[in-house]
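Note that this complex is displayed minus one protein chain, with the remaining chains in position.
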Amino acid sequence: MSTKTIKNYLNCETGIMSWLTTLDHKRIGVMYLLFIAISFGLGGFFALALRMELLTPTQLYLTAKQYNQAFTLHGAVMVFLFIIPSIPAALGNFVLPLQLGAKDVAFPRLNLASFYVYVLGAAFAIFSLFNGAVDTGWTFYTPYSTQSDTSVISMTLAAFILGFSSILTGVNFIATIHKMRAPGMTWFRMPLFVWALYATAIIQILATPVVGITLLLLIFESTFGVGIFDPALGGDPILFQHFFWFYSHPAVYIMVLPAMGVMSELVTTFCKKNIFGYKLIAYSSLAIAIISFLVWGHHLFLSGQSSYANMIFSLLTFLVGIPSGIKVFNWVTTMYKGTIDLKTPFLYFLSFLFLFCIGGFTGMFLGALSVDVHLHDTYFVVAHFHYTMMGGVVMAFLGGLHYWWPKMFGKMYSEKWGRIAAAFVFVGFNWVFFTQFILGTKGMPRRYYNYLDQFQPLHAFSTMGTFVLGTGFIIMAVYLIHSLFKGEKAPANPWGGLTLEWVADTPPDHHNFHETPTVTTGPYDYEKAGY
Amino acid sequence: MSGHFIIPVSYYVKTFIGLLFLTFITVLAAQFDFGALNLTIALLIAVVKASLVLLIFMGLRWEKGFTWVLLLGSVVCVLIFFFFVFADLMTRGAIDIEEAGFHDLKSPVIKIEKGHAPTGH
Partner (left out) sequence: MATTGTSFIKHEVAHHFDNAEQEFESAKLGMWAFMAQEILFFSALFVAYAIFRYLYPEAFLEASSLLSWKMGAFNTAVLITSSFTMVMAVNSAQTSQKKKTFNFLLVTILLAALFLVVKYFEYMSKFHHGIFPPNYFNAMAVFEQVPIFFGIYFVITGLHALHILIGIGLIIWIMRRTARGEFHADYFTPVELVGLYWHFVDLVWIFLFPLLYLVG
């Protein structure tokens, strides 16, 4: 043990104020990570609460209203407080400037501001939780949301504020990627995670403001009236759904694009092979970003939208499959003849690959008009988006978290427990949600409080799975926190990655690099590196 | 930074006069009834004015490629937004009218007796 401590971003300054006023992107990333972990715990608590209630066909321990509040809060907390900021704001903030070879993001003060905007939004969300928790579903559909006596206004205000946090992060990332790249880092030498964050930032800037104004209109509508969503005045409630999904469908890609970026990093590092089809993966991220603006109407197939609009939206929805498919095939091809190392992050990569394919394909089912008539608003839809959101995004987030954990904190976690937790999460997840595919095809509608007796076995089975899933997360929390205090010291490059963040110290220096790196090759040139 | 291009003041003055003139034209045009063209004319003038502000006052004319991409991208997004909302609104219910000849929408529903498949279709 050497007694000389090397200064890094964690110990260069101490005290709580040095964290709260920091302009260092790494520290801001870590603070986001903390808040996101808490939000995930909160959202998970509501998930558990409502799965428990669904053990029996009739009331178990929640009233119908409490049940509605539980699923609304589960959705709202998970979407607005956890998934949207998870990869871009937490991992992205930490990794992006490192991968670009930059000293910081372009606007460090704006970065800190967007963190505090996030905290403010979270505070509003928590306030609404204790002040008549909202029961409209996380989509806040009118006309119910303008009439509900729960705290719709404070929750929509929270989502509005959180949206601004997301926009500011997007602005920051775009400027950073354009202007802060290290010498020699051309566009096609950028790591694919950066490309994914770039596509994400474009959606954040162009789609998020629309949900901002929509939620503001909803607030005005329920306070002094605007009339545009109110049929009594000649308004149109379906218009709300248009406005809402114009953002919220692209938002799905705000969640999943960065996840795909993490996947590209994991597959090269743990197969020790150059990525197959670098440019196609980069371009397909942009393609997904563009197509994401053209498909929102598939949420409105059965809402009274015109049949012709349905047909156009259905057709466009299928197009999303093309760039997604390109990515999946390229990852699989990268694995071919690679030196595969089944470390914990790679286990999450494999989980993503498997679960996201199921989530994606069932999305195609739902995009087909006639099939959607049967499956709309059933547990099939619930299972579908959990397979993409949780099976996709959360798996990638966990993969990325385990991948960059040693870099972030300079400590190794227990590989053995990491693999055990990954197994629990994978099995538990499928246990809970594959069951729900079956429930949905049998006709169980989503968001129902009481249900027919014939569905009980499947519901009970699904609820049992939540305990397996939860156990996985508890194990993970224990060994990750344990590693912070008792973990082995991490080397600078534990996985043999080639992107620039592995060149920096572990944990990185306050200024990231001692001298600005110069880039001469692509990001994944393992052949030149001797593999 | 010192080598930064500074837009000559004469551009600003001309643009300012042009904008005031176009405002006058907008008001003038509104005094006459062109029927269905009213909105088109008003919007056309507004677009010209907006372009002047963007190109000269905001200096877009001297900006590099990506600024144009951002701006045009956002305009395209707005157009997509308009197009699809109107695509829905203007064709709602149209299919029921057009397909009314193919299906007898008023025919009674045949009740299925237990154990007997309905005959015909």
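Going by the order they are written in, the chains are A and B; count residues from 1 in each one.
We adopt the following convention: a residue touches a chain if its C-beta (ideal position, glycine included) is under 8 Å from a C-beta of that chain, and two chains touch if they have at least 3 such contacts.
Note that this is a predicted model, so its numbers are computed, not measured.
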item: Touching residue (missing chain; options A:L54, A:A89, A:A102 or A:M155); value: A:A102
item: Hidden partner chain, touching residue among A:G225, A:G496 or A:G522; value: A:G225
item: In chain A, positions touching the absent partner; value: 102-104, 106-108, 110, 167, 170-172, 174-176, 178-180, 205-210, 212-214, 216-217, 220, 223-228, 230, 233-236, 239, 243, 246, 511
item: Residues of chain B in contact with the chain not shown; value: 1-2, 4, 6-7, 9, 12-13, 15-16, 19-20, 23, 26-27, 30, 33, 38, 42-43, 45-46, 49-50, 53-54, 57-58, 63, 66-67, 70-71, 73-75, 77-78, 81-82, 85-86, 89
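Everything that follows uses one rule, which is that only the chains that are shown with their structure count from here on.
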item: Chain A and chain B, separation of their C-alpha mean positions in angstrom; value: 32
item: Chain B-facing residues of chain A, complex; value: 178, 202, 205-207, 210, 236, 238-239, 242, 246, 293-294, 296-297, 300, 304-309, 312-313
item: Partner chain A, residues of chain B touching it in the complex; value: 66, 70, 73-74, 77, 80-81, 84-85, 87-95
